[in-house]
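Excluded from the complex is one protein chain; the other protein chains are retained at their positions.
Here is subunit A:
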Amino acid sequence: MSFADFSRVGEYNEFRQHELRKRRLVMVDGNLMVNDNSHALGESARAYQNGYWGFASATQPTGADKLGNIALANAQALQLFGGSSRPLPQQAHQGEHGVACRPNWSSEQLIEWQQSVNDLARSRYDKLASMTVLALDEYHDKFVQNSLGARTYNNISRAMVYLLMTVKDKDDKPVELMQVIGGKGSFGDLDMSMASVEAQLDELYEHLMAKREAVHAQGGLQSVVLAPNLAGMLAHEAMGHPCEADLVLGGAVTGDMRGERIASDLITMVDLAHSYEGQELAVPVYADDEGTPAQDVTLIKDGILTDFMHNRETATAFDNPATGNARAYGPDDEPLIRMRNTAILPGTSKLDDMIADVEDGYYLMKTGNGQADTTTEFMFGINLGYEIKNGQLGRAIKDTTLSGSAIKMLQSVDAVSGDMHWDSSGYCGKKQPMVVSMGGPAIRAKAQLGGE
């Protein structure tokens, strides 16, 4: 795959060649249930004419000219709805940006490693009921050209291992917890040594033993300390989505709040394009799939709502610069406004002190999935947490849900730690899935917890 012959059609057009390779190996209690490779390769074109977009894609080699003309015909077909042209931002990036990966592991190496992890867990943890070891890697390569002169190559590579341990509680009901080892690059870039795995499984099993005896959380508004790996989820779900300009145009409450205080002055939140403090992040986007040079977007600065994330079209609507957030997941997907590396920036408090200062509350450590809303009312599942009583950690709590108005919660933040934890283990869902990363420090606030 390389840059193709490209010609202009319509008021604006772009052409993308896109390759997506994935591998997935799932071992449950030593049984290899999935050993799968997938490889999707395709071309797509998008054209803009009189306020409408047309898109065309094919898995067969078709060429920029032919697909571009189909895309233009699709845009022209929409003229029956009326329409008027609005000029799009003119930024255009040229450059090639690959992720330098260490040599990857073969499937044979991975299966042997999965078996070793399974054997280790079986021999080490006497109450273990089930052990799942899932290995997944994926590689996204995109060549993007457009009529403004953009000519970019972007690569995103990541590898992940999910370690899922299940035990039974006193009523013989399953209780589970998961640990993720993952990051940018290939399996060769991860620390998958047995010493590291053993240490992580020991810690996970210790939490599982506590969770077997877990109690229900007290439902309602509670003081909570979010561990650093939860703050990223808060950033992404609670305020990230409502700051996507297409959601703002769709009616999100944030639309009327730019320049207003929506959070404690301890909160600064940024959607980072590719780097943080000089280090390249897990989802490095130097130019998006519209060929726009990607820039950091400060969503909240010292508690004040500042900017939104844009593609070319919403940038025009808001009279703002495009920010490089237009991203497509698969070869047949059109670019949508998506987050990249969204984080709450660290403060100065110490996590231990943040817990010690809580008389009655909860320390929340692990999350599953989350969901945002146009109202900024968010939720995410809590899979591991402990009571805090008089500044000390107490009993584990059963699975619960953290929710509330993100604005109310962020306004209640009274401590932000100096830690910074990054995570890129899941997918964001919004018509298409998307690889994103999220980061943050520990945060203390008040929020709704599901429970008794």
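By our rule, a contact is a pair of C-beta atoms (placed from the backbone, for glycine too) under 8 Å apart; a residue touches a chain by one contact, two chains touch by 3 or more; residues count from 1.
Please note the rule applied: contacts and distances are computed from a predicted model.
Peer 1: Considering the UniProt annotation of the chain absent from this complex, which name among "GntR family transcriptional regulator", "RNA polymerase sigma-70 factor, ECF subfamily", "Metallopeptidase TldD-related protein" or "Amino acid ABC transporter membrane protein 1 (PAAT family)" applies?
Peer 2: Of the names offered in "GntR family transcriptional regulator", "RNA polymerase sigma-70 factor, ECF subfamily", "Metallopeptidase TldD-related protein" or "Amino acid ABC transporter membrane protein 1 (PAAT family)", the absent chain's UniProt record gives "Metallopeptidase TldD-related protein".
Peer 1: Of A:Ser223, A:Thr342 or A:Asn383, which sits in contact with the chain we cannot see?
Peer 2: If we include the chain that is not displayed, A:Asn383 is the one touching it.
Peer 1: For the chain not shown, which residue from A:Ile70, A:Ala92 or A:Ala121 touches it across the whole complex?
Peer 2: Answer from the full complex: A:Ile70 touches the omitted chain.
Peer 1: Tell me which of A:Gln115, A:Gln179, A:Thr298 or A:Gln411 is the one touching the absent chain.
Peer 2: Going through A:Gln115, A:Gln179, A:Thr298 or A:Gln411 one by one, A:Gln115 is the residue touching the chain not shown.
Peer 1: With the missing chain put back, which residues of subunit A would touch it? List them for me.
Peer 2: So the residues of subunit A touching the missing chain come out as 28-42, 52-60, 70, 74-75, 77-78, 80-81, 106-108, 111, 115, 129-130, 132, 166, 169, 173-176, 216, 219-220, 246-247, 249-253, 331-332, 334, 367-371, 373-375, 377, 379-383, 398-401, 403-405, 431, 448, 450-452.
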